[in-house]
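In this view, the complex is presented without one of its protein chains, the others remaining in place.
Labels for the chains are A and B, by order of writing; each one numbers its residues from 1.
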Amino acid sequence: MKKICILFRSAPHGTTKGREALDFALLSASFEQEVSLVFVDEGVLHLLKDQQPELIGGKDYLAALKALPLYDIESVFACKQSLGDYGLSHGLLSIPVTILNDEAISAHLKAVDEVLVF
Amino acid sequence: MILHHIQTSPSRDNALKLCLRYACKEDAILLSSDGVNALLLRQWAMALSPFKVMVLKDDVIARGLTERLKNISQIDYSEFVAQSLQHDKVITW
C-alpha cells in the first residue's frame, strides 16, 4: 500500500486532465492504496457545484466526486489561496473538502509516497 | 526532500509558479525542455534563486543556451536518474 496523492491543477472540461485524474484516483483507491486528492490553482473549479458538462459535449464525471467516500477517499484537500483567487466560498462547493494553506499542502506533498499532477 | 521537475515554459503554463508556491527550502528543482527558458527571465530567475536548481544539459545545449546558463548546474540523464533516487520523490508539475 502506498500513499498516492493526485493533484488537480487544471480546470475541468477544457481538457480531459481532470477526468483522467479522477479515473486514476478511483482506480488507485479500489486497489487499496491510500489516496488523497489536492485541488490547486484552476483545479479548484472542479469543486464548484451545479456544473453541466453535457451541454458542451462532456461527461458529468464530477458526479463521481460525490462517490469518493464509497471509495474510502477521505483526504480531499483544496488550496485556500486558490479558492480565494477564484472566489469559491464554502457554500459554492459540491462536496466537503478540507481547506489547507500553502504550508499544509507542502507538508502533505512531503508526507505521501508519490504525487501525480494533472 | 522533493525533486520538482518542470518541463514547460512559465510563459505558457503555471507549472513553475505552482511548484514554487509549494516547494520547501530543502527541495531541488530540475528544469527540462522549455522549462529551462524560465532562467532567461529575470522574474523567474529571481524566484528560483533560493532553491537548488538544475537544468537538463541536452535541453540547454539544444536551445543554444549553454553560455547564458553557465552558472546553473547542468546535469545529464544519468545524473537525473541519480538525483531522482537521492530525493524522496519526483513531482513532475
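Methods note: contacts are C-beta pairs under 8 Å (C-beta built on N, C-alpha and C of every residue); 3 or more make two chains touch, one makes a residue touch a chain.
Rule of thumb we're sticking to: contacts and distances are computed from a predicted model.
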Among "Oxidoreductase", "Cytochrome c553", "DsrE family protein" or "Ribose transport system substrate-binding protein", UniProt-listed name of the chain not shown: "DsrE family protein"
Option from A:16, A:81 or A:94 whose C-beta touches the chain left out: A:16
Sites on subunit A contacted by the missing partner chain, in the whole complex: 1-2, 4, 16-17, 20, 23-24, 27-28, 31, 33, 113-114, 116-117
Residues of subunit B in contact with the chain not shown: 5, 7, 32-34, 56, 58-59, 76-78, 80-82, 84-85, 89-90, 92
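One rule holds in what follows: only the chains that are shown with their structure count from here on.
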Length of the line joining the C-alpha centres of subunit A and subunit B, rounded to whole Å: 26
Complex interface listing, subunit B residues touching subunit A: 2, 14-15, 18, 21-24, 88-89, 91-93
Subunit A residues within the subunit B interface of the complex: 9, 40-42, 81, 102, 105-106, 109-110, 112-115, 117
